[in-house]
Every structure is written in structure tokens, then in C-alpha cells.
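Every protein chain except one is present and positioned as in the full complex.
We just call them A and B in the order they show up, numbering each chain from 1.
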Amino acid sequence: MRRKKGVEKMISVKEIAGITGAEVIGDPDIIISSVKSIEEAGEGDITFLANRKYISRAQETKASAVICSPLLKLEGKTTLIMENPYLGFAKVMQYFHPRKRATIGVDPTAMVSDTARVGVNVNIYAGVYIGENVVIGDEVDIMPGCYIGDNTVIDDNTLLYANVTVYHDCRIGACVIIHSGTVIGSDGFGFATDEKGGHHKIPQTGNVIVEDDVEIGSNCSIDRAVLGSTIIGAGTKLDNLIQIAHNVKIGKHTFVVAQVGISGSSTVGDQVILAGQAGIVGHVEIGDRSIIVAQAGVSNNVPAGEIYGGSPARPMMEMKRIFAVQAKLPQLRTLVKDMQKRIEALEAKLRESKGKQDHY
Amino acid sequence: MRRKKGVEKMISVKEIAGITGAEVIGDPDIIISSVKSIEEAGEGDITFLANRKYISRAQETKASAVICSPLLKLEGKTTLIMENPYLGFAKVMQYFHPRKRATIGVDPTAMVSDTARVGVNVNIYAGVYIGENVVIGDEVDIMPGCYIGDNTVIDDNTLLYANVTVYHDCRIGACVIIHSGTVIGSDGFGFATDEKGGHHKIPQTGNVIVEDDVEIGSNCSIDRAVLGSTIIGAGTKLDNLIQIAHNVKIGKHTFVVAQVGISGSSTVGDQVILAGQAGIVGHVEIGDRSIIVAQAGVSNNVPAGEIYGGSPARPMMEMKRIFAVQAKLPQLRTLVKDMQKRIEALEAKLRESKGKQDHY
Partner (left out) sequence: MRRKKGVEKMISVKEIAGITGAEVIGDPDIIISSVKSIEEAGEGDITFLANRKYISRAQETKASAVICSPLLKLEGKTTLIMENPYLGFAKVMQYFHPRKRATIGVDPTAMVSDTARVGVNVNIYAGVYIGENVVIGDEVDIMPGCYIGDNTVIDDNTLLYANVTVYHDCRIGACVIIHSGTVIGSDGFGFATDEKGGHHKIPQTGNVIVEDDVEIGSNCSIDRAVLGSTIIGAGTKLDNLIQIAHNVKIGKHTFVVAQVGISGSSTVGDQVILAGQAGIVGHVEIGDRSIIVAQAGVSNNVPAGEIYGGSPARPMMEMKRIFAVQAKLPQLRTLVKDMQKRIEALEAKLRESKGKQDHY
């Protein structure tokens, strides 16, 4: 996707309030021409404050306006107050940085099969390979070095960055973004082991379905199903270096953070958060709106709405109490050893005292 | 590898018994035309049941036949009984889905060095780069975007999916499958640090040897040796996103599950299982037929046949007992605190009682 330096955009604080639904405190007529970080912002820039940690920096920012939460008051600044300042930031960023597309069409060095069907306003860059019977919708960008296997379907407005690989028979929805190095539809890890220890490959004959509005980061591996489909539900967002095994089904609007691994046939619900480096074993269910903490190792079902952490994982409330005791284990051990001595002393005294009593 | 929709295959249950060595209970003359999952199977389909968890679903399947274990009885179904139903499933899947190869030859847009030697019936797809003195055996498929460095050898019947990178001087055996995004032969992480904290690169001059019948998943990183070879033994299977450092040697018929990392110069035996996200430090030996549990952190040698888990890892039998106590740590702490009070009470009583005794 070729990005051109566009002409500068200009918008008033009042108009930004209109886009974001924020309440203005201060001068609504200030003109904003770009979004910058708290530190880098100056005259004509807007910035945002979502984290209390940075309130002193925000107080000193040179930005002309600040989007912030009603809980974080800034003195003497033009502020746009909203419950969810991060959402306001997203909307302002989208206003200033809309997706820009080049108009290169199908590059003559791309290898597009005669049997492929390509929609209108599509950019297929140099060195792309499009297999037989592939169907590509309208307004799709497929950047250099991508490979699209036979019979795969890619729906409208989808963007594949350079060097993405999608194997045969897969379905990629509309408005999907896939970052470089990601592989979709590689074989699941399926082998049957014979009595001599040899491994026999189970052909992986299913596919991967990526639904609409999904974003997938770089260098992810999403395996095709052995039978049926591996599914990434609509609106779900994957970070980088994530392993999704065969026949996994992920629901809608779920976040999967970097380096998470999900083993075969497990199911993840809607609006779940799987934090970084967490691992999920095979054949379990992670309920809707649950949260799996970073580095957790989940080996059983997780009920909807629960927060699980630790390895092996358990409810985070429990886990926090366990972690608290763990942190003091040497002291606990010292206490126990001390108590042991006191018990021995008591036992000795009691024997002695018994001895004395027997003399009475 | 171009896959064509072949004509449908037909086979009787009796013939499947011949292929798999299963014993037929029910009608051996039923004709089977495809393999489906328990849920999706219908008339003319065969399915399989390996996991007791799914027995009720299998009882309700519409499949014409079910491959299953002698321990899992299904009423009123034509079943193919075998000790290892998963192996039966593999063989039936291989029957219905044999590897299919296109016959495209060497694509004119591929860059093949004049000094490379290419065998017969080889497919080299668009955009592939084959360096100097590369040797490629017969019946090899090298799909779009692959890079094969100078002097590398790839033996017969091997398949490289799109966008695989193999550096110079490596050796890839026969009947090997490598999935997209995998990098073989990148430099090991070797630097000597001087007294000022600067890092001096140690040229990595060895190579990687991948023996016959190995399968490597997508987005793996297998580094070349500093001197000598990093070796992946025959029949070993690697999942996705795996890190194999320089000079690692992995034996034969070993499973390495997704996101495992093996540090430099460590040795892994034959028929080992390294489960997902496990990490192995450098310079240790993992014995034959051992199992390393998911997320384990192995920092010492593991004897043959042992199961190790936890981080730091230890024998799993021990680790399970530790995990059990860990899970109850808050209760243990409460018990200890309660005992502490009881000891104090005992001590007080004994002092008091001693006092009383002294009055006698």
C-alpha cells in the first residue's frame, strides 16, 4: 500500500468533539492539525492522557488540546473529556490517518492464474503468486511476495502486507488486515505413532476461515483443520508470533496477545483476552469474556467471565493468594522450623513436668 | 503444489480393514467415499473415535462406519476395531488424500543458478531463488518465494511450501516437508563480549542438516552451527514457531511441539516429546523417550524415559506433588499461623502450669 504524504488536515476542537462525543473544557475554536505524543506535541497538536501515571507529563505538555478522562483533571488546558479517552484517541487518529491506497492494479510481474477471479480496484504487487480458482474481492491490496494458494477466497477491502502466505482452500473475510510473515493454512501437527515409534502423517484436509474485520499481526502461524475448519471469528485481533493449531475456533471480538499458543481443537469464546505468552492445551473451552493472564498455562476449561492465571492456571483471585504465600515461602519455612523446635521444647518440658508430677 | 479436485474414490469397509489391519464388526461391504469428522459425517463417510470424551457424539454420528478402539463399544454401528484407531485414521486419510503434484517444471521467472543441478520431475515455482552449486534431487517441489542458498543440497521427494528460506551450505534430506516462513541456517546467536561491553560476532560457519522424513511447521527458526552441524534427526516432526539454536542435535522420531525453544549445543534424544512452549537451556542432554511437559523450563540433563515438568523442571511425579501443595498454600499458611497461636497458648499454659507446680 503506497502511502503519500497528503496535504495537512485541519480541524477545530469543536469538530473533534463532534467526532468523538467528548465534552470540551476550554477553547472550542482552537485548530488542530496533527496528533502527537504528550512529550512531542506542540502548537496545533492534540494529545491524549489515559493513564494516571503520565498526569504530570500531561500537565507540562505543549499540546493545544488534550483528550482525557473525567477522572484526570488538567489545569489551564483545553481538554476533551470522555469516559473512554483511548477510544477518542482512536477516532482522532483515524481522522488524521485514514487508510491510503495506491492505484497500481495488477503488476505485470505478479503470477496470477488464468482461472483466478479478481475484483475491481485491486492492487496486486510485484512478485505476488495467485493460484488456480482464487477469488479476490474489490478494493483488495496484496503486497509484494504474498502467496495465495489454489481455491482460496479473499473478500473486499482486505489488506495483505508483504510476504504473507495463505495456503489453498482458505477463506479470508472482508476488511481483514494481515501483517507480513504470517502463514495461514499450513498443516496441523497431526501424526499417528505406530508400535515401532514411527510417525504417520495425517493429511490435513480442512481449511482456515478468517472472518470479517479480523487483524492478524506479523509472523503468526494459523494451521488448517485436519477435517472441517480452523476459525478466527469476526472482529478478533491477533498480535504477533501467535500459534493457532488445527481445528481451533476463536469467537468474535477477542484479543490474542503476542506469543500466545492455542493447541488443537480448543475453543475460545467472544470478547476474551488471552495475554502474552499464555498457552492453552488442546480440547478445552475458554468461556466468553474471560481473561487469561500473561504466561498462564491453561489445562482445563475456563468458565465465562473468569480471570485465570498461573501455570497450571486457576482463578486469578486464588492465584494471587498463592503467589503472595509463595513470595514468603522462605519465611514460612523458617517459621515452621522455629515452631518445630518450640514443639520439641514443649514436648520435652511436658515429659519433664510429667516426670516431676510422677514424683509427687 | 497444485492440488486438483480428483474423481471421488470408493472403497469398501473390508478393503479399509485390509489397509488398516482393523477387525470389522458389522457390514464389511459398505462402500466408503470420504473421511469426515464425527459431527459432519453422513452416508458413505467413515469417521473415527479415539477419545472417550466424544463417545456419545460417536453414538449419534450418521457415518456409515467408525474406526474405534476395542475399549470404546458403539452399539448398532459398523465399526473397524483396532488398538490404535488414530493410526487407522492416518492410513485411511492417506488413502483418500495422497500427495498430488503439479507438473509445472522450472518456472521461467525462477532464478536458478547455472551451476545448480536439478533432478527430474522437479517443480520450481515463480519467484524462487536457487543459488550456486545447489543440488536438487528428483520429484522435489519448491513453491513460490523460496530461497535456497549456495551449495545447499535438497534430496528427492522433498516439498518446500511458499516463502521458505534455506541458507547456504545446508543439507535437506529426502521426503522432507517444510512449511512457509521457516528459516533454516540463519546465524546462531554467538557473540564474545569485550571488557567495554561491546559484542564481537563469531562467524557461524557450520550448517544445518535435516535428515530424511522430517516435517517442519511454519515460521520455525533453525540456526546453523558455529562449527560443525545443527542436526534434526530422521523422522522427527517439528510444529510451528520453534527455536532451534546453533549446534543443537535432535534425534530420530522426536516430536517438538509449537513454540518450544532449545538453546545452543543441547542434545535431544530419539522419540522424545517436547510439549508446547517448553524451554531447554544450552549444553544439556534430553534422554531418549523422555517427555518434557508444556511450559517446562529444563536447566539440567533429563534421563531417558523420564517425564519432566515445571520451571525449573523436575520429575513430573514430584512436580505434581509440589503443584498440589502449591494449590493449597494459602490454607497451609493459615494452618501454620493457627498452629503458631496454639503453640503460643501451649507455651503460656505450660509457664502458668510450671508456676502453679512451683507453688506446690
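Here is the rule we go by: contacts are C-beta pairs under 8 Å (C-beta built on N, C-alpha and C of every residue); 3 or more make two chains touch, one makes a residue touch a chain.
Keep in mind that what you see is a predicted model, and the values were worked out from it rather than measured.
Visitor: Can you tell me which of A:Ile55, A:Val135 or A:Leu332 touches the chain that was removed from the display?
Guide: With A:Ile55, A:Val135 or A:Leu332 as choices, the missing chain is touched by A:Leu332.
Visitor: Which residue from A:Lys9, A:Lys62, A:His97 or A:Arg117 sits in contact with the chain not drawn here?
Guide: A:His97
Visitor: For the chain left out of this view, which of B:Pro85, B:Gly173, B:Gly251 or B:Gly279 touches it?
Guide: B:Gly279
Visitor: From the listed residues B:Thr20, B:Ser34 or B:Asn219, report the one that touches the chain absent from this view.
Guide: B:Asn219
Visitor: Considering the whole complex, not just the chains shown, which residues of subunit A touch the missing one?
Guide: Within subunit A, the residues touching the omitted chain are 2-3, 35-37, 39-40, 51, 53, 84, 86-91, 93-94, 96-97, 107, 109, 125-127, 143-145, 161-163, 177, 179-181, 215, 217-219, 235, 237, 239-241, 253, 255, 257-259, 270-271, 276-277, 294-295, 311, 323, 326-327, 329-330, 332-333, 336, 339-340, 343, 346-347, 350, 353-354, 357, 360.
Visitor: Contacts of subunit B with the missing chain: which residues?
Guide: Within subunit B, the residues touching the omitted chain are 109, 111, 127, 129, 131-132, 145, 147, 149-151, 163, 165, 167-169, 181-183, 186-187, 189-195, 197-203, 205, 219-221, 223, 226-228, 241, 243, 245, 259, 261, 263, 277, 279, 281, 283, 297, 299, 311-312, 314, 318, 321-322, 324-326, 328-329, 332, 335-336, 339, 342-343, 346, 349-350, 353, 356-357, 360.
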